[in-house]
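Here the complex is missing one protein chain, while the rest keep their positions.
Chain naming follows the written order as A and B, and within any one chain the residues start at number 1.
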Amino acid sequence: MDFSGAHILSIEQFQRDDIERVFGTADRMEPYAQRAKITRVLEGAILGNMFFEASTRTRISFGSAFNLLGGEVRESVGMDSLSLVKGESLQDTARVLSGFSDVICMRHPQAGSVAEFASASRVPVMNGGDGSNEHPSQALLDLYTIKKELQGRGRGIDGLRIAMVGDLKYGRTVHSLCKLLCLFRDIQVTLVSPPELAMPEDLLALLDQAGHRTVATEQLEPSIAHVDIVYSTRIQEERFQDRSQADLYRGRFRLNQEIYTRHCEPNTVIMHPLPRDSRAEANELDADLDKNPNLAIFRQTDNGLLIRMALFALVLDVVHLVDKYARDIRWHNPRLPRDQAT
Amino acid sequence: MDFSGAHILSIEQFQRDDIERVFGTADRMEPYAQRAKITRVLEGAILGNMFFEASTRTRISFGSAFNLLGGEVRESVGMDSLSLVKGESLQDTARVLSGFSDVICMRHPQAGSVAEFASASRVPVMNGGDGSNEHPSQALLDLYTIKKELQGRGRGIDGLRIAMVGDLKYGRTVHSLCKLLCLFRDIQVTLVSPPELAMPEDLLALLDQAGHRTVATEQLEPSIAHVDIVYSTRIQEERFQDRSQADLYRGRFRLNQEIYTRHCEPNTVIMHPLPRDSRAEANELDADLDKNPNLAIFRQTDNGLLIRMALFALVLDVVHLVDKYARDIRWHNPRLPRDQAT
Partner (left out) sequence: MDFSGAHILSIEQFQRDDIERVFGTADRMEPYAQRAKITRVLEGAILGNMFFEASTRTRISFGSAFNLLGGEVRESVGMDSLSLVKGESLQDTARVLSGFSDVICMRHPQAGSVAEFASASRVPVMNGGDGSNEHPSQALLDLYTIKKELQGRGRGIDGLRIAMVGDLKYGRTVHSLCKLLCLFRDIQVTLVSPPELAMPEDLLALLDQAGHRTVATEQLEPSIAHVDIVYSTRIQEERFQDRSQADLYRGRFRLNQEIYTRHCEPNTVIMHPLPRDSRAEANELDADLDKNPNLAIFRQTDNGLLIRMALFALVLDVVHLVDKYARDIRWHNPRLPRDQAT
């Protein structure tokens, strides 16, 4: 695809070589995210960070990514902004707001809304999550994390063995990840969920068409025994009409250090889209895993910054200029090296 | 007037030559708003964008205008900030907040509040809308749009023929526009509204004193037949005690492409302060007008950015320095040329 000036709305826009281009660009952003140096390549550019639904971490990740490239951020947060669009079409909102910035990141509770907005925008629009539909930068950061975690081990995305655990019916992140995996070869996907929260049929069909092997099961322990990645998700209680129903599932797929040690191969990577529910009764990923160097959940969010920097650099066509406008930082960087950081 | 260090509180501060100075400055901001180049003239300056009432588009327009001049923006959004002033006088709030920035834009639901705030501020204050009272940058962008739309046609503000349509009783924008028009010569104003929502007497008297001709009518079609500008406004249902009353007026002054073609002179310009109500029953300006090149409603908001840049440049006295600190942009500018943009 031609990234220059493109909207980033859906992972379905990406072919395998596009993904490799995003990942290669993300790799080049590492010194800036690590604060070894700064770049001013986007000095004078404005990101319109339009969040019509609260999502602090995604909003700040996009905003910081843009700042790290030297640009400015104007933004909108949640409810205040919903009143704005009362009666106004998303196209009108887009015509107005796209006059105020050079690129827009938009999050909105309604599926399809970001594409509708983009259709009338005069600047590139990035989907920061449109309800149950898409959140492409999250899917890309998940896949990028898989690649980076495995690359020191002589393993890669082709040939991957992954267990997806939890709510596979409503979990937008696992759906998107499955779609991205279809661009790769020879993957084994173990789907661990209660039958009521199983992976939808259409996604199973896509995985099948791609030649991947899938197994659906309710048993956690055997499923995590021979995989490279355990991708855990939270039971989204807000999806249940009767919330007490959600309690039936909570804790059923709990992972802690003892279970990990007993069942997993050494170096099995643990992922989670975050936030992780840390309340006593949640039982998703126990805190005793925090010292496990294979817990990659915070490296995922760090990678999100790199992916978002890469997307901005590609869409605004400055990848080749990022290093040209770089210089050393002037302040003391107290940040731990990323590898020691979790 | 001497703009340097001045508060911009009301359109009544402006004489005709002040307005021409603002418009001339706005013209010079065009290459920056179009992203042909950037300027760093206000690098290091801080705008305090103090919105004590939600208004996403106005807030972002002011913020982006300041960013486009190279400055930073600190801001406050709606409700969160109202708690701040509980028990505290506006003067105290001003004394505190004006220590944190170089210029303040303020929006507040209460008429007169911005002037009260400005009286104790140590930095220039711009009125971003104080309830039913004033919103001077909106009035200026409307008049600037009229000037720009007509200038290729050998017509100007002097001698203008304009129809104002809709709620002329409560519409702050048409009131301010009438006041500004009083600074010009030989204008014909057709006022199309239900009698209950007619233009207030004091404004009619001002237009009359200025030597302008006014006609009040309930008939849309004949009124738009021989004018340069149709300025449509929305029926502000929130102004009616009984909201069903508002429904009586809705759709009464509907404008669509067919009505336009049948009644208007070619090139009659359509304006609206936005947001336009696009719901099926709204019937203000139909979507089929979106392809009409004379629909100027999105050029209005684009002009708002230029007007706000001009006001900042004038008040901070950097008009002569804007180009000195300019340079080319480094990124790909995917923006359509403004003329093709609507």
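One rule holds for everything that comes next: a residue touches a chain if its C-beta (ideal position, glycine included) is under 8 Å from a C-beta of that chain, and two chains touch if they have at least 3 such contacts.
Only a predicted model underlies this, so the values are computations on that prediction, with no experimental measurement involved.
Undergrad: From the listed residues A:Ile60, A:Leu206 or A:Ile259, report the one that touches the chain absent from this view.
TA: A:Ile60
Undergrad: Looking beyond the chains shown, say which of B:Asp17, B:Glu88 or B:Asp323 touches the absent one.
TA: B:Glu88
Undergrad: Have a look at B:Ala225, B:Ala246 or B:Leu321 and name the one touching the chain we're not showing.
TA: Only one listed residue reaches the unshown chain, and that is B:Leu321.
Undergrad: Which residue, B:Leu97, B:Met126 or B:Met309, contacts the hidden chain when the whole complex is considered?
TA: Of the candidates B:Leu97, B:Met126 or B:Met309, B:Leu97 is in touch with the missing chain.
Undergrad: If the missing chain were put back, which residues of chain B would it touch?
TA: Residue positions of chain B that touch the missing chain: 4-5, 41-46, 48, 72, 74, 76-77, 80-81, 83-89, 92-93, 95-97, 99-102, 122-124, 316-318, 321, 325.
Undergrad: Considering the whole complex rather than only what is displayed, give the residues of chain A touching the chain that is not shown.
TA: Output for chain A: 33, 35, 38-40, 54-57, 60-61, 63-64, 67-68, 70, 72-73, 77-79, 274-279, 282, 287, 298, 301-302, 305, 329-336, 341-342.
Basically, only the chains that are shown with their structure count from here on.
Undergrad: Taking each chain's centre as its mean C-alpha position, how far apart are chain A and chain B in Å?
TA: 40
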